[in-house]
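In this view, the complex is presented without one of its protein chains, the others remaining in place.
Letters A and B name the chains as they come in the text, with residue numbers starting at 1 for each one.
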Amino acid sequence: MSNLAAESPTLADFGTDVWWIIVIKVVGIFALLVALTLFAILFERKVVGRMQQRIGPNRVGPRGGLQSLADGLKLAFKEDIMPALADKPIYFLAPVIAAVPAFLAFSVIPIGPIVSIFGERTPLQLTDLPVGVLIVLACSAMGVYGIVLAGWASGSTYPLLGSLRSAAQMISYEIAMGLSIVAVFLYAGTMSTSGIVEAQESGSEVSAFGLNFDGPGWYAVVLPVSFIIYCIAVVGETNRAPFDLPEAESELVGGFHTEYSSLKFALFYLAEYINMVTVSALAATLFLGGWRAPWPISIWDGANSGWWPVLWFIGKVILGLFVFTWLRATLPRMRYDQFMRFGWKVLVPVALLWILVVATMRVLSREYDFNAGDIALYVGIPVLVLVMAVVWLWPDKAPDPTVKEGVPPTTRGAFPTPPLDLVVPPSPPLIKRDAVAAGKRGGGKRA
Amino acid sequence: MSHAAVLAADVVSSGEAGAFWVLGPIALAGAIGMVLSRNAIHSALWLVLTMLSLGGFYFVQQAPFLGAVQIIVYTGAIMILFLFVLMLVGRDYSDSIVETLRGQRVAAILLGIGFAGLVGGLIADATSGVESVGLAESNADGGNVAAIARLLFTDYLLAFELTSALLITAAVGAMILAHIEHESGSRPGQKEQSIARIKGPRPQTLTGPGVFARGNSVAAPALLPDGSVAEDSRATGMKMRQPPAIASGSIDDLDDVTVDSGANRDGVPT
Partner (left out) sequence: MSGYLTVGALLVVGIALIAGAGALNSMLSPSRGGGGGGLTTYESGVDPVGEGWAQSQIRYYVYAFLYVVLAVEAVFLFPWATIFGDPGFGTTALVEMGVFVGLLALVLLYVWRKRVLIWT
């Protein structure tokens, strides 16, 4: 065990690297981020394709694997347009301001334990600071500027509206994100990312119904409300569907980047995907045990040493990216007033309340000798039952008159709309499959 | 942050000195740029640069929490508020450069430089030769963040709570002043508008000019904004349907009006 403990870095392990290790790490971070971005774009298109019964990109490279690389290269050959009405210096600067904080935030994300690179023992993390997580928050605060300025400097209506929406959205959800993290600090007692990963190594002992067992260490399990608020808030923070109001295509063309082309557009695109990767990595770090192996794998002793943790970490990041994609493929875009109402009237109050609840539980368990598991058992379960009973017994709202009743019959010369009682025929593959299955069954009977 | 130096007087490391000489000119350039910019948004951005450099200063002087707060609160929150205020004003607003008092600018520059020299000289005189001690001790036990928190929630608790109450009250006051309260139901919100649109005669968006389509068959050619047929869109090898004519852009009188569909965009007969 002492061997394993030496593997997990503490704050004192940082800032002692020789210069060439730092160079390797900086280059490594850029390589990882660019590779993950290229992967995320392709992954998203493939997954959305599967979810929509399509194949997705399959032309460039083996099974379409080089599609995002080809797209990126294509952007480099496009004409760089500077609109006549643009505010030139700021129009030029905005994509840089959007992209730089995006990758800067990744500098405090722990990717693995202490490893040996060419004989030098060093933690797999560029650096760690006593205020580690705050660096990520500061970077996301700076990222707002890139978007506001892009919209403003374009000198065009759609980008301006998109950027204003985006700024109001990002600042609203940044509050919820910041508040959701407080409970993690409360449990971990530190803001350094490596310290938070270490604090999730093992959970406290829980005794329930006379049985003693090790509780889970992951804060996603210990602090489920924080985790849920964080997940919702970062979707709003990264401007992703269903909160992609800043670039709502059907309303604002492209939102803040309507006027951008070529490399500048690519930088916005890069920033969006790097932000997705960063918030997924932060979710893994704060809530999902960081680079430590998940449960069934963690039985194996070597799982948390050497270079293996990089694999678990990237797996968790890809899980985060998958959830982003899943949301995009599933949920329709929200209306802006719904979105703001949800942020300010649900997420922020719940986050504040949750902080006080967690703090109270900590005090109770420490000073009055209650076990955290006992509290969860004797308070949590009745509350859960009560909530479920209320939800179940709550009277259903009378259904609104359907859309069909409200729509007058289509007149000649109006837009061609499908009839509201349209029956969609079953999809051909389904018919074919049923026919094949029926044939097989029939054949079986004959035989 | 090595432990050998805990009790010694603080020495400015070469890294700190280097960071100072990089960040100092940037902060100064931001301040001067802010004053000299004609455009209000440019001014605000120069100020952001200064604020960021100040955050950097806090970091190199081993006050990481203060540095992070400087960036999150000042550069993030307060400057975004500034930007929104400036956007309320609009872009065309710039400073007038007409001097109302003769020689005002020269006098202001001279007095400003003089004042800066005076204050700078006084501070330099008062602080040169002073040795800073105690930084390592105050940051020793649990680090900078814990040290600040411990002081904040013990010795300075009353000041902290009172200041926060004052600040919140002031901010909310300013916010409420800017807010126009509407009676509920007096103005349709986004929800009401959305429902009204779905229930109305036209749930879809209004047609853009020149994109009205009567069918999606290949036999139906595309129309140009003036209602004439886009010749490029005619399919070969089939009899094209005669396109509907659009004169005033209204869909109701679509079939009653005939226009010369034999003219292209520039009015040249084809």
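Rule of thumb we're sticking to: contacts are C-beta pairs under 8 Å (C-beta built on N, C-alpha and C of every residue); 3 or more make two chains touch, one makes a residue touch a chain.
Given the structure is predicted, the values throughout are model-derived calculations rather than measurements.
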item	value
Residue in contact with the excluded chain [from A:Tyr158, A:Trp291 or A:Phe324]	A:Tyr158
Contact partner of the left-out chain, one of A:Ala35, A:Ile55 or A:Met82	A:Met82
Hidden-chain contact residue, picked from the options A:Leu124, A:Ala248 or A:Met340	A:Met340
Where the missing chain touches chain A, by residue	14-17, 22, 25-27, 29-30, 76-85, 96, 99-100, 103-104, 107, 126-129, 134-135, 152, 154-160, 164, 167-168, 171-172, 174-175, 178-179, 182-183, 185-186, 189-191, 253, 258-259, 262-263, 267, 336-337, 340-341, 344-345, 348-349, 352, 355-356, 359-360, 362-363, 366-367
Touch list for chain B against the chain that is not drawn	1, 13, 15-16, 19, 59-60, 62, 64-65, 69, 72-73, 76-78, 80-81, 84-85, 87-92, 142, 145-146, 148-150, 152-153, 157, 160-161, 164-165, 167-168, 171-172, 174-176, 178-182, 184, 187, 189-190, 208-211, 225
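Simple rule for what comes next: only the chains that are shown with their structure count from here on.
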item	value
Distance from chain B to chain A - Cα centre to Cα centre, in angstrom	24
Contacting residues of chain A [partner chain B, same complex]	11, 15, 87, 89-90, 129-131, 134-135, 137-138, 141-142, 144-145, 148-149, 152, 164, 167, 171, 174, 191, 250, 335-338, 403, 406-408, 413-417
Chain B - residues contacting chain A, complex	1, 39, 41-42, 45, 48, 55, 64-65, 67-69, 71-72, 75-77, 80, 83-84, 87, 91, 143-145, 189-191, 194, 198-199, 201-205, 214-215, 251-252, 254-255
